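Below is a slice of the complex: some chains, not all, each in place.
Letters are used for the chains, namely A and B, taken in the order the chains are written, and counting of residues starts over at 1 for each.
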Amino acid sequence: MDIATLAGLGIGIVLVFWGMLSSAGGNMQIYINIPSILITGGGTLAATMISFRLNQVMKAMKLFQIAMQEKLPDPSEIIGTLVALAEKARKEGLLALEEEANRFDDPFFKKGIQLVVDGTDPQLLKSILETELLFMEERHKTGRAVFETMASFAPAFGLIGTLIGLVAMLVHLDDPKKVGPGMAVALLTTLYGALIANLFCLPVANKLKLRSAQEILLKEVIIEGILSIQAGDNPRIVEEKLKSFFAPEIREQFERTREGQERVIPLRQTREA
Amino acid sequence: MDIATLAGLGIGIVLVFWGMLSSAGGNMQIYINIPSILITGGGTLAATMISFRLNQVMKAMKLFQIAMQEKLPDPSEIIGTLVALAEKARKEGLLALEEEANRFDDPFFKKGIQLVVDGTDPQLLKSILETELLFMEERHKTGRAVFETMASFAPAFGLIGTLIGLVAMLVHLDDPKKVGPGMAVALLTTLYGALIANLFCLPVANKLKLRSAQEILLKEVIIEGILSIQAGDNPRIVEEKLKSFFAPEIREQFERTREGQERVIPLRQTREA
């Protein structure tokens, strides 16, 4: 799992809990109210379910899990692998890539190399891989939209819960002892709504957006590299083309790695390790 | 009706009612106030009626009903039908499609096939079907706009109702017994406004948007397929072209279906079933 995400979630939850404990003098239970949790969380989920189709809501949850756990491959590793494949293709021909293709974990990379080996027309190859990328981007966008929609409904259902509580409390205003606790419970849904939106949904939507952009960039590098290999480009030119996709730090990192070890098919080897 | 929409609406309403019951200690009637319902709901409708023309507001309601009840055809079924038609056209000529055309329920599909049989010029055929699609998209957008407009006016009229109630209550502040119930009634319109917007209008507008996008995609597939049939493309190529419109899951689903049964005109057969 991404260290910043984990740390951020942990720090946020710890701070909020500690803030509650220090405010309530240790009496944590004043912040827990099952009906309030059900109205805010359940209402948010209900509105999100009306907004999307059931399988989209479920896919978003899965997408979140994957995004948090799986690490994206290292850009310098991908460049290295593509340069090594370009060298192999120049020396032994495109058909020699067949045995390499089977070693990749990434289905996108594998499919691309297989299509090259099959002798697919470059135009069709490009179109197939780009269509695949387009649908990946759309799926990411929908997954993100589920979290963004939840983030917009959570404060709304927090307010709805608070209004329900306030109305009940106000009707019995003649008993002053009930006013305080009544309002306290009423405000809990607003608090829950703000926490759901700001400590979970919005930051996760932000992170998914960032990650999606990175993953798309990596796939674009793979498409560019595979097309360059198919065209029989010089490995040096393949390397120059692919490096231009990244920031200076990553370029330097790739050059340092390259000097340290002369890997042939680094991506696969790393994966096997 | 779409299961997620139904479930979402149901869960949302049940949670809100249950929240009211548990807050009010079973005394549900403190949440029901006819003047408050009339000001919030009626005011929202009034502002929406000024914003649109009467027939647009009514069409939106009908569009909502249709969208909730009717199921969109299965993408893999549409591909299958178009591939089967392409095969028939290759074997028996375009005129042989005439008898098939009459079997379709979908007027858009029917009209397209009829135009092919009539020997319409491809350019004109494309233009006619795309114009039809454009206006369908515009109608969907207006229908959605009605719900979005209601979602923005509902909280505003909720606030207006609350202010009306507060002013009346504040004038008689000297009687402390009336303060609580007065404020409770005043807050009801804000509650109604939030519920109208967040439990009904906004989620429905979201769902209509999603559904419109799906329907447009299906119509684009039909246009592409009909043009491909008219051009006399090989059924295999027709299939490849159409599959590129969909996500991998749907492609696999189509291939599974294809292997299981060798249907000639699947869409019609399914419809008759």
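To be clear about the criterion, contacts are C-beta pairs under 8 Å (C-beta built on N, C-alpha and C of every residue); 3 or more make two chains touch, one makes a residue touch a chain.
None of the values given here were measured: they were computed from a predicted structure.
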Total copies in the full complex, given that 2 are placed here: 5
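Just so we're on the same page, only the chains that are shown with their structure count from here on.
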Inter-copy rotation, subunit A to subunit B, in degrees (Cα atoms; steps of 5): 70
Distance between chain centroids, defined by C-alpha means - subunit A, subunit B (Å): 28
Of subunit A, residues touching subunit B in the complex: 35, 38-39, 42-43, 45-54, 57, 127-128, 131-132, 135, 138-139, 149, 153, 156-157, 159-161, 163-168, 170-174
Of all residues in subunit B, those that touch subunit A in their complex: 2-5, 7-9, 11-12, 15-16, 18-20, 22-25, 27, 30-31, 177, 179-181, 183-184, 187-188, 190-191, 194-195, 197-199, 202-204, 206-207, 210, 244, 246-248
